[in-house]
Each structure stands twice: as C-alpha cells, then as structure tokens.
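This is the structure I want to talk about, given as structure tokens.
A single protein chain has been removed from this complex, and every other one stays in its place.
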Amino acid sequence: MTGLLDMDISSVTHVIVPALATSLPTLPMAGINWHSVLFLLFAGLACGFAVGVVAADNVVRMALYLVFSLGSTAGLFFLAGAEFLGAMQLMIYVGGTLVLLVFGVMLTAQAPFVSIKPSSSDRTLAAVAGASLLALLLTAAFSVDAWMVPGVGEVPAPSATPLGMALIGVRVDTPPNGSPNGGHVGYMLPFEIVSVHLLVVLVGAAYLARAKRRRTPRAIDAVASAMPVESAVVATAAVTVPGRTAGGAKSALVGGGR
Amino acid sequence: MAEFLIGLGLPGWLAWSIAALVAAVLLLNVIAGGALVFIWAERKIAARIQDRLGPTRTGGRFGWLQSLADGIKLLAKEDLMPEGADGLLFRLAPYVSFCASFCAFIALPFAFDVVGQRLNVGVFFVVAVLGLEVFGVILAGYASASKWSLFGAMREAAQVVSYEVPLGMCVVVPVMLAGTMDLVTIAEKQAGWMSNWYLFHDPFTFVIFWIYVTCAVASVNRAPFDLAEAESELVAGFHTEYSGLRWSFFFMAEYGSMFLVSALAAVLFLGGWNGPVPIAQLVGLSEGTGDSAAYFVRLLGLANLIGKATFGVLLMMWIRWTLPRLRIDQVMTTCLKYCTPIAAVMFAGAMFWQLFLPGGLLPGWSRPAGEIREGWLEGPGGLSATPPPAAVRPAGVAAADPSDSSGLATRSPR
Partner (left out) sequence: MMNFSLAPSILPPGLTMPASVGMIPLFAANPFTEPVGVIHYLIVGAVLFTAGIACMTLKRNALGILMGIELVLNGANINFVAFSSSYLRAEGAPTLGLDGQVVALFVILLAAAEAAVALAITLNFYNNHATVDVDRADDLKG
C-alpha cells in the first residue's frame, strides 16, 4: 500500500490521460478530473450554505449553515494548495470564532428572538444591493483574461516552512514571476502587531464580558427565560478564542461566581 | 493502490475512486471495530476495578459478544425525538460529531506511508479537526430542548475549547523537536530503540507528555473531566434525549476520539510505529529488501501503533474508574492555572534544551532529533516537509513498478 491516496494534483492528470489510452475511452466519465469534481462539490456547498445563511430565519440554523459554509471554504483552500491556511481556517475560524458565535447564539436564543423577521422594504433593499454588488464583482472578475485560463500548473510541494519563515521575517520562497515588488519583505512586524492586538482584544473582551455586580436587576433578569445566563461560561469562551490565537496568553478565571 | 488497480486495466477515474473508498472503509473499520472492542474492555475493566466481574454470559465466559448484543439492542430501539426539539438539528448532531472524529483519521499514519492522506501540516490538521467535534455536542444540547442537555453541552464546549490551548502547546513541542508538522516524518525521526522516543528526549518533553495526557483526556470528555456526561448530575448531559442508533454514533465518536488522541500521543511521543525494539532492523528486514518484506515491516508497524494506541485507551479507562469527577470550576482551574502555565514553561525549557544541548546529555546516547540518518531518508533534509517530487511518483500505467514507487529502492538497511 504505497501511499494509499497518493493523489497529488499533477499525478491526477498524469495518471488519467495515459490510463485512457489503454482502457475505456468512450465512457463519459473517462476524462474525469477529480480535482474539479471536488472543487465543484466544495464550491457548491460553500455557496449553497452561504445563501442558506441569508435565507434562514432561525438564528441557530444560520449559525449551523455558516459552520458548514466555512468548513467547505477550508476544503477549497486545501484544493488550491494552501494546506496550512486550510488547517488554520478549520482550527481558528471554524473551531474558534464560530464556536464563539454559536455560544453567543445559544445564550441569546430565547424563543422570541430566535426568528426575527425583517420588513419587506429591508428585503427589497437587500435584494437590490446584493444583485448589483454581485453583478459588479462578476464583471470585474471576468474582465481580466489572465484569470480565465484553466490552470494546469504544479503545486510546488505544499509546505508550511516558507510561511513560517516568512512570519519571522525570512523569505525563503522564490519571488513569483513578474512580481512587481523588488523587495521581498518578511512579515515579522505584522506578526508581532497581530499578537499584541490579540492580547489587547483578549483583555478587552474579558473585561467587557465580566460578571458585574448590580444594584438594580438587569433587564434580562426580568424576562422570563428558560435558562440563566452563564456569564462564567461566556467569559471563558470569549477569553479563550483570542487566547488560542495569541499563543496562550495567560488569563485569569473571570468572575465566575454562580 | 490506485496504481495497482490501474495496472490491472481499470480506467484511471475508477481506480482512484476505488482506492479512496478502500481507504475510507478501512479507517471507518478502525473506529467501528475499535469501539466494539473498547466497549467490552471498558465494561470488563470497570468491573474488575470495582471488584466485580462484568459481562460473563454473552458469548462464553468472558462475555465477548456483549458489544455485539449491545449494538443489536441499540439498532432495535424506538427512534424518539422530544416534542420541542428542532428536527433537523436533532438528527444532524450525531453525524457532525462522528464526522469530525472520523476526518481526523485521514491524516493519521499507521505505519510508514500507510496514511489516508499525507499532509504536510498533519499535526495541525488533526488538532484542528478534533476541535470541531464540539459542534455536534452543542447542536445536540440545543436541539434536545431540555435544560440538562443544554447545560451539559455548554459545559462541554467550554471545556473542550479551553483545553485546546494547552493541547496545542503540548503538541508543538514534538513538532519543534522534529522540525516538521508532518506526522510521518515525526514518527520516522524516532526510529530505532526506545531511547529515540521523544518521550525520553529531555525532561521537559517528558513532563509535556503527561500534560498532553491530561489535556487529551479533558478534550475527549473522559473522566475525571466528564461533566458533560455526568450521570449523577445531569442525567446524561447532552445526549440525554438520544437513544438507539443516534446515541451509538455519539459513542463511536467518543471512542474514536479516544483512539485518535492516543494514537497521536504514540506518534508524537512514543515513536509511532517504531517499537521499543527495532525488530525489523534486527531481523534484517527493511523497506528496501523487496516488496513482501516492505509489507511485512509495515504490518509490524501498524500492529505496533495500534497496540500503543490501545494501551493509551486502556489507560484512559483505568483513570476513569479510579479518579473522582472534577467540578466545572475545578476543570477550568486545572486548565487555566495549571496545564497552560506548566505547558508554556516546559515548552520554553524544551526550546532551550534543543538550542544548547542538541545532542542530548550523553554523547551517543540518543540521536539529536533533527539529524538525518544516512541511507534511511533520501536526499538532504530527508522526508522533512516535502513529499517526494513528482518525477519519483509512479506516473500511471507507464511506470507500473511497485517496488520502485516512493523511492523504496533508495533505502538501505541501517
């Protein structure tokens, strides 16, 4: 079993074409390009679930559709050769940001608020804005010839090392052909800035979400709800997501008295 | 395998899809068969620890067929759904959980080159997908329209998400020692005797391993971190309202995840498929001495890894039935006040150890982790980070030469 699924992208085309010569060439599936099939699958899922997010009324279902849409986007990243980015999308975006979002949805999904229907004038406005924006974007996309050529290039053995090195300021990849940038810069400064940014956000979110001591009861306590607000849980969740991306900045257990 | 099928004359598209299907079915069997064995083992171990016997009737003296009987019972159960439950979400939740658990097996290597898909970012991918299991739990808790389910689900989600931080840090240490996130390469670099294992590489890694065990147990919601399923407190937590086949999917997801984190620990710290004793090398077999020898070596490696992972799962069961359950605030305290700082300090220690003592304490005692072993890995830098170039790969029918695929012939016995 030498490489159970040794399916790097170039070998697909190198295998399919010779195989056709010796076997059934007349089948309509004979020339199938699995990469394109998978691309269509993931693209269909991503677009379909994105439209589902817009169309759904129930906010919990919207969150679920968003999870599936972003998961399919991660699949698209893998198909384009950006493996590290795909794993990053799964871990940080889907496994962190969306978990946070789903937490928020759960905490606020009381019965009267689960389906808030927009007015019809809002719907018309959204439809017009969406349609015109889509037309504009597609026109811009189709206006460049170079983007419409089918891709047959190689994915240079996807490795996370050049990306990691770039993040500490050392560029080990070759500049792409015709790159206008003479200087091949590293990304050390943005990396550090983002790290500090995440730390600041961590502290800020933990502060915002802390359990506050109140003299007068909150409006939410007056609403007959089936579930008390678990401020400790949300504080922990709000604290943890930036914490994961900031590489484990320490955080105190925020006011969790229950 | 696809090349083998193409060599038989099948068209390319069919060969690739069959190869993919076979790989998927094999991985599925690992989870399903594993769950079957582990359920029985859990009941027996729990029984013995509690000074009783466990299943002794079905299938003879040791109750071998108890798992099968349980499975048949679960299949035959009535399919219930609570009245206020969201139908779509209720039905979807077990499958989301199971899919997350299953997808992580794609990148897990069972022996050299016996891997679903060899990803350069294997470690990252496995840890990322493990974190997606929480969605199934949250969905189940919400869709059950029951207080206890929701509480259990929120607690479990908070716990899993919190423990991913120290888990990530623990996982980064072997990655740092190996210089790559490729799981196959990480295990390859621990080939040889037991002293090559990263567990014994330096004291910091040793401590990190135990922190990893703690975080892994918390991550799969096993006792003492099983607040979400605490029978004595929340009825059954997020799967209170689930019965029959749906519940068994959650169960399979849990045992699958347990096997996965144990196998991951084995690959990262315990040498993967390389045993305590390099049997294949001693006997004289190696990857390069012909096709059947290569298969036998890999089979040995496969058995080795499964054995180590099973030992990890049994260890988790042992811990479960020995230690009392932690409260949710104790769980969070353990994560944020103990695991994370200790993991961070140990990570810094391992980094400095690697910097100042790359050859280990005693010269010749253990190979430095990043060293290339001549003749074993091809080319400078070996297998680190790059899969074999396309030219080496078999190009379909024209080069149907199994013994030469993946450059096997370039390896010589050590």
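Couple of notes before you dig in:
Letters A and B mark the chains as written, and numbering starts fresh at 1 in each.
Note that in this section contacts are C-beta pairs under 8 Å (C-beta built on N, C-alpha and C of every residue); 3 or more make two chains touch, one makes a residue touch a chain.
This is a predicted model, so every value here is computed, not measured.
Considering the entire complex, the omitted chain makes contact with A.
Seen from subunit A, the chain kept out of the figure touches residues 9, 13, 29, 31-33, 35-37, 39-40, 43, 46-47, 50-51, 53-54, 59, 62-63, 66, 69-70, 73, 76-77, 80-82, 84-85, 88-89, 92-93, 96-98, 100-101, 103-105, 107-108, 112-113, 116, 118, 122-123, 125-127, 129-130, 133-135, 137-139, 141-143, 145-156, 162-163, 166-167, 171, 173, 175-179, 187, 190, 194, 197-198, 201-202, 204-205, 208-209, 218-220, 222-223, 229, 234, 238, 241-242, 245.
To be clear about the criterion, only the chains that are shown with their structure count from here on.
The centroid of the Cα atoms in subunit A and the matching centroid in subunit B are 25 Å apart. Looking at the complex, you find that subunit B touches subunit A at residues 1-3, 6, 9-13, 15-17, 19-20, 22-23, 86, 88-89, 92, 113-121, 124-125, 127-129, 131-132, 134-135, 138-139, 142, 147, 150, 154-155, 157-158, 161-162, 164-166, 168-169, 180-181, 295, 298, 329, 332-333, 336-337, 340-341, 343-344, 385-387, 389-390, 393-398, 402, 405-406, 408. Contact residues on subunit A toward subunit B in their complex (touch as defined above): 1-8, 10-12, 14-24, 27, 29-32, 34, 58, 60-61, 64, 67, 71, 83-84, 86-88, 90-91, 94-96, 98-99, 102-103, 106, 109, 154, 157-161, 226-227, 230, 232-233, 236-237, 240-241, 243-244, 247-248, 250-253, 256.
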